[in-house]
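Let's turn to subunit A:
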Amino acid sequence: MKDTNVIQVENLTKKFGDFTAVNAITFEVKKGEIFGFLGANGAGKTTAMKMLIGISKPTSGNAKVADFDVFTNSEDIKKNIGYMSQKFALYDDLTVKENITFFGGIYGLSRKKIEEKRCLLVEELGLHNIVNELVGSLPLGWKQKISFSVALLHEPKIVFLDEPTGGVDPITRRQFWEMIYKASNNGTTVFVTTHYMDEAEYCDRVSIMVEGKIEALDTPKKLKEQFKVNSMNDVFLKLARNIE
Partner candidate 1 sequence: MSISVKNISKSFKTVNAVKDVSFEVKEGELFGLIGPDGAGKTTIFRILTTLLFADKGTATVAGFDVIEDYKEIRNNVGYMPGRFSLYQDLTVEENLTFFATIFGTTIEENYDLIKDIYVQIEPFKKRRAGQLSGGMKQKLALSCALIHKPKVLFLDEPTTGVDPVSRKEFWEMLKRLQQKGITILVSTPYMDEAALCDRIALIQDGKILQIDDPQEIVKHFPTTIYDIKADNIYKLLLALKEYKHSYSVYPFGEFVHYTDKRDAIDTKELTLFLKDKGLNNIIIQPTETTIEDTFMELAK
Partner candidate 2 sequence: MKRFIGFIKKEFYHIFRDKRSLFILFGMPIAQVMLFGFAITNEINNVDIAFFDKSKDATTQEIINKISASKYFTNKQMISNDAEIESVFKKGNIKAVLVFDRDFSEKLTKENKTSVQIITDATDPNTANTINNYLSSILQNYQQVINKQMKVPFQINPETRLVYNPELKSVFTFVPGVMTVILMLVSAMMTSISITREKELGTMEILLVSPIKPFQVILGKVFPYIFLSVINAVVIVLLSIFIFKMPVEGSLFLLGFESVLFIINALSLGILISTVSSTQQTAMMISLMGLMLPVILLSGFIFPIASMPLPLQIISNIIPAKWFIIIIKAIMLKGVGLTFIWKETLILVAMTLFFIAISIKKYKIRLE
């Protein structure tokens, strides 16, 4: 089951004028995999991610996400993926329930299906007391957990998470990763960026971007062996330092 590729990227490039933000990156992500997409600030992670989720047109190269081409079928891609970013997740001035209904509606779920999903979500996350509260009044950790669940509402094949745990407390951060494990176990592919290097260890495979290029890609274990260090943090530092 894990052998089918759900993301296939070949020489994907994005240029802004003279500046090459993403420089011919090539990789693939298998079904159900947790794929860590790391890189320094300005290394081109966000730009690459935007191309994969169909909101930015690549300058050249090929990429298929959930079997759809990023050049020609970006609308189909959007239907088959979930996306959650740190900056925008849920509407602060709507209640948890209203947010769920709204996002369910956007992805064309039926009223019945939304209702069903909501009950399940309330049960799993223990939202009984807060389902009618405004999202703005909830702690960050709750918001992030709920928005991850919302990104999974329409049962996407792949879910893209852009720094989902930034600033979240350590316990919630781990609860969040348990949710990621669970999604992956259910066959959803998880594509995640993070600045926490311990989180890189949770991933099945990790890619590290430096100045628009993917400089390393493997399982955390093999990367550590390759660079002869004990932690992903050191792998990262070694890579970035070497380039400078």
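If you want to know what made the cut, all candidates are chains of the complex that A comes from, given by their letters.
Throughout what follows, a residue touches a chain if its C-beta (ideal position, glycine included) is under 8 Å from a C-beta of that chain, and two chains touch if they have at least 3 such contacts; residues count from 1.
These numbers come from a predicted model, not from an experiment.
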Selected neighbour of subunit A [touch, this complex] from 1 or 2: 1
Residues of subunit A defined as touching candidate 1 within the complex: 39-43, 137, 139-141, 163, 166-172, 174, 177-178, 181-182, 184-185, 195-198, 201-202, 220-221, 231-233, 236-237, 240-241
